[in-house]
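One structure, pasted below without further comment.
Shown here: the complex without one of its protein chains, the others still in place.
Naming follows writing order (A, B and C), and every chain is counted from residue 1.
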Amino acid sequence: MTVRFGLLGAGRIGKVHAKAVSGDANAQLVAVADAFPAAAQAIADAYGCEVRTIEAIETAKDIDAVVICTPTDTHADLIERFARAGKAIFCEKPVDLDADRVKACLKVVKETGAKLMVGFNRRFDPHFMAVRKAIDDGRIGAVEMVTITSRDPGAPPIDYIKRSGGIFRDMTIHDFDMARFLLGEEPVAATAHAAVLVDKAIGEAGDYDSVSVILETASGKQAMISNSRRATYGYDQRIEVHGSKGMVAAENQRAVSIEIANGDGYTRPPLHDFFMTRYTEAYANEIAGFIAAIEKGSPITPSGADGLAALVLADAALQSVKEKRQIAIL
Amino acid sequence: MTVRFGLLGAGRIGKVHAKAVSGDANAQLVAVADAFPAAAQAIADAYGCEVRTIEAIETAKDIDAVVICTPTDTHADLIERFARAGKAIFCEKPVDLDADRVKACLKVVKETGAKLMVGFNRRFDPHFMAVRKAIDDGRIGAVEMVTITSRDPGAPPIDYIKRSGGIFRDMTIHDFDMARFLLGEEPVAATAHAAVLVDKAIGEAGDYDSVSVILETASGKQAMISNSRRATYGYDQRIEVHGSKGMVAAENQRAVSIEIANGDGYTRPPLHDFFMTRYTEAYANEIAGFIAAIEKGSPITPSGADGLAALVLADAALQSVKEKRQIAIL
Amino acid sequence: MTVRFGLLGAGRIGKVHAKAVSGDANAQLVAVADAFPAAAQAIADAYGCEVRTIEAIETAKDIDAVVICTPTDTHADLIERFARAGKAIFCEKPVDLDADRVKACLKVVKETGAKLMVGFNRRFDPHFMAVRKAIDDGRIGAVEMVTITSRDPGAPPIDYIKRSGGIFRDMTIHDFDMARFLLGEEPVAATAHAAVLVDKAIGEAGDYDSVSVILETASGKQAMISNSRRATYGYDQRIEVHGSKGMVAAENQRAVSIEIANGDGYTRPPLHDFFMTRYTEAYANEIAGFIAAIEKGSPITPSGADGLAALVLADAALQSVKEKRQIAIL
Partner (left out) sequence: MTVRFGLLGAGRIGKVHAKAVSGDANAQLVAVADAFPAAAQAIADAYGCEVRTIEAIETAKDIDAVVICTPTDTHADLIERFARAGKAIFCEKPVDLDADRVKACLKVVKETGAKLMVGFNRRFDPHFMAVRKAIDDGRIGAVEMVTITSRDPGAPPIDYIKRSGGIFRDMTIHDFDMARFLLGEEPVAATAHAAVLVDKAIGEAGDYDSVSVILETASGKQAMISNSRRATYGYDQRIEVHGSKGMVAAENQRAVSIEIANGDGYTRPPLHDFFMTRYTEAYANEIAGFIAAIEKGSPITPSGADGLAALVLADAALQSVKEKRQIAIL
C-alpha cells in the first residue's frame, strides 16, 4: 500500500516533511498547498507533485493523508476540516496555544474517528528512542528521576516570541512531552521558576528566556527541566533517567566529532547549531512512523491527547511562576 | 610557623583529618581526644601525638587550633568553648541542625573574634575549584543556570537517618553550599519536591530519599539540585554551570579509568563508591586551606555564616515540600 | 547541468551508489547493467531508470558518466573501454590487484584524457575530512606521526579472501590511502609484520589476518597502521595525526550513543557493525564530489594515480613481511 499525501504549508518545516514523504518507499507526495504560490511551486518542482488549494486537497480522492505545517493559529481549524474529510492527519505541534481550543478540536477528531499524530519529533530521535528502549528492557529498573537539559543556540526574533505563546508553550513543551515519554506515569504537580537573563527584549515582550521546572508524579517520580534560549556551544539536548537499578543518558550530538589537542587542551567542535540538522533522523523516523501506523491501522503516538497533556503542563508551569507555588495537574 | 593541632573526635572522619594534619609541613598534631579511649590511642600511636581530654586541650598552651569531628549535637557547644579558649576552629558540618542554635553559636564566635571554618569539603575538590576558577576567569561570562547532581551509592542506616535532620540538612546541604559557591549571588527563593522511592523505611522515619530543588537569586539566576540516596553505579557528583558566554562542567571521577570493549559495548568501571575516596584530595586541600588562613591571618572560607546560609536553604526546602509553594529566603 | 549516469554492477555497493546518484539534484540515473538481469531490474524499478547492456551504455549518447561496481577483475578493462567511449568514470577500488595492469590502464586513461575517480570512500567521511581540514588550517603544525587503527567486525568468507589479493591489497589499502591523504608527503619506505591470529583458514588460504605497518617519508614523517580481521566491538576505524603544534584525532562512530550505568560500570553500545552504515555519509559525499568535479571540470581526487600509489604500498608491505626488511618505495 502506498499512502498518498497532501502537504499543507511549504515553509521550512514543510520542506523537511516533503523530503521525508518523497523518500519513503511506502508514501507518495501528491499535492502541496501554500498561501505563497512560489513556495508551493518550489516543492512541486523538486518532488514532482502538484500545486493545489487546501480546498482541493480536502476533497481529493487521490489523497489519503495530510501533513499540516501551516502557521500555528490555523492548526486546529485544519485538523477539524481534514478529520471531517476523512484524511489521516500529521500536524506539527502545537494543536493550538489554548487548551480549551485543543480540547474542542480533539472532540472533533474523536467524533470523526480521524487518525491524528502530533509532531513531537524528539520521540523519534534514535538516541532518545534507545533511552526509552533501555528503560523498557529493564536496564535501569524503575524510573525515578528524569533530567532534561534543553538549550537553544540563540533566541528567535522578538516577533516570533510575541506569537509563540511564551517559552513554556513554545520551547519547554518538547521537554514536557519528553518527560511524559520517559517517566511512564503522568505528572500530578508542576513547579517552575523563570527569569529573563538572555535578552531584556524578551522580558519586554512578556516572556522569559531561562526556566527551571520540576514535575512530580503520583508515586513521587520527579523530572527536572532546564531551558535557556541561548547556548554559545550549540543546540544542547540531553536527557538522563535515573532508576532503581541504574541510569541511562543520551548525550549531545555533533555533526563532526574530531578532537584537537594542543597547549590549550583537548577541544571537540561545538554541537549542531540548528534543530533541523540535530533532528534530521528524528524527522524522517517520525513521518515513517506515521505512514506505518496508517498502513497497519495501529494506534498513533504521539496523539492529540499527548499534545494536550504537554500543553496543560506548560500552562501549569506558567501559573506556578506567577503564583509562586506548586500547581496540581488535574 | 607551625600550627599546633588538637583533634576532637577519633572516628572515621577524624582519622582523615589526623592524616591530613600530620602530613602537612606547616602543621603538627599535638593531641587527640575521644570518648572512646581506644580510638584516641589508635590515632595517637599512628601519628605520634598525645591522648588528652577535651578540657586539657581547651586550656593547653601548646595548641593553636582544633578540628572538631565529634557527633553533630556537640558541635555548637564545642565551637563556643574553643572560641572562648582562643583557638582557631575547624568544625565538620553542620554547626547544628537548628538554625537558631547556629545563630547563637556564631554570635559567640563573632564576639570572641575566633577563626572558624566549616567543613564543606567539596569547595576544595580540585575539579570543582577549577570550575569556580573558570567562572572567575570569565570563561563562561555571567553565571545563569547551575545544575548539581548528587547521588549516594546507598542510603545510610535508618538510625543515622533518624538523627540526620533529614535529607535536606544532611545530604543536600553540601549541594546548597555548592550552589551558593557557584551562583555568586544569594538565593532569595527555594522550591523543592521530595519523595520516598528508594526505601520505605526512610519514609517511615519521616524522611525522603529522592529530592529535586530549584533555587533562584534576586537577578533570576537559577540552580537545580537532584539528589538520590541510591546510585548503583557509585558516588555520583557532578556540577555544571551555564553562563552568558559558555558552560563549564565537572564530570564524575573514577579510581580507575580503563575501558573494555566487546560485543556488549564499551564499558568503563563504576565511579568511586565512597565519599572519602572520591574527596581524598578535597579533604587534604581543606585542612591545608585552614592552616594557610591561620598562618596568613587571611579570612576563612567557608565560614560559620556559610554554614548557616546552607542550613537556611535546607530548612526552606523542607518547608517548600510541606507547603507546596516557593519559600522566600530572608 | 545534470550529469547522466550509467551504473555497471547492481550488487550491494551498486545499490549504495544508485541511491546516491538518484538523490543528487545534479545527477540522473539513466541506466543500469548487470550480469544478473533481476538485480539490474530491481534497481531500475526502485529508481526509475532503464536496464541496458554494458555495450549499450558504452555507446549511449544520453550517458555522461559511469559508476563501476562490477567484480574487481573487470575494473581495468571497463575503465579502458569507457575512457575510450569518452565517459567520466567512477570506479570502486581497486583498479586491479596487479600494479602493472593498473599502470597500463592508467596509460589509457591518460591518453584518452578521461576523468577517473577511484573509490577510496573514507576520504569523504565528514570526520576524516575534518581531520584533513584541521591540518590544512594549521591547527597541529607540521604533520609528524600518523596512527591508523582499522579493524573489521569479522573476517569475510574464505572464498572472498582467496580472490582478495590478500589483506594488504584488500583491507590495508584503505589505510595506505588514508596515510597518504594525511601525511601530505609520499612514503619512501614501508615495513610490515603480519600473522594469522584470527582464523587458521585464512592462513591456509595464504593470507594474514593481523598486520602492523610502518610507513616513512623522505623527511622522516611516520605512519603506523594496525589491522585485524576481527573486532568483537564493531567496525573500528580511528585516525590520529600528531604534529609539531598539536594533535587531531577522529574517534569511532556509533549508530546510537547512549550510555547505561549500573553496578558493572558505564556502558556505551558497540560501534557500527558494517562499513556501509559507518560510511553512509562518505558514500554520498564521494559521489557528490565526483559529480561536482565533472560539472566544474576540476581535478578529480582520489585519482587513478592515488589508486596505484596505495597498491604499490600494499605490494611493498607484503614484500617486507616475506623478506623481513624495510622496502624502499620507488
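Note that contacts are C-beta pairs under 8 Å (C-beta built on N, C-alpha and C of every residue); 3 or more make two chains touch, one makes a residue touch a chain.
If you're wondering where the values come from, they're calculated on a predicted model, not measured in any experiment.
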Problem - Touch with the omitted chain, as defined above, among C:22, C:41 or C:191 - result: C:191
Completion exercise
Of A:168, A:233 or A:290, the residue touching the omitted chain is A:233
Handout entry: Residue among B:27, B:91 or B:131 touching the omitted chain
Key = B:131
Fill in the blank from the handout: For chain A, residues touching the missing partner are 232-233, 261-270
Practice task
For the chain that got dropped from the picture, name the residues of chain C it touches.
Solution key: 142, 144-145, 147, 149, 151, 189, 191, 193, 195-198, 210-212, 214, 216, 219-222, 224, 226, 228, 230-233, 236, 242, 244-247, 324-326
Completion exercise
On chain B, the omitted chain is touched by residues 23, 126-127, 130-131, 134, 139-140, 245-251, 253, 255-263, 269
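The rule is simple: only the chains that are shown with their structure count from here on.
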Exercise for the section: Name the most central chain, where centre means the mean of Cα atoms. Expected result: A
Practice task
Among all other chains, pick the one whose mean CA position is farthest from the mean CA position of chain C.
Solution key: B
Handout entry: Computed distance of Cα centres, chain B from chain A, in Å
Key = 42
Problem - Of all residues in chain A, the ones touching two or more other chains - result: 245-247
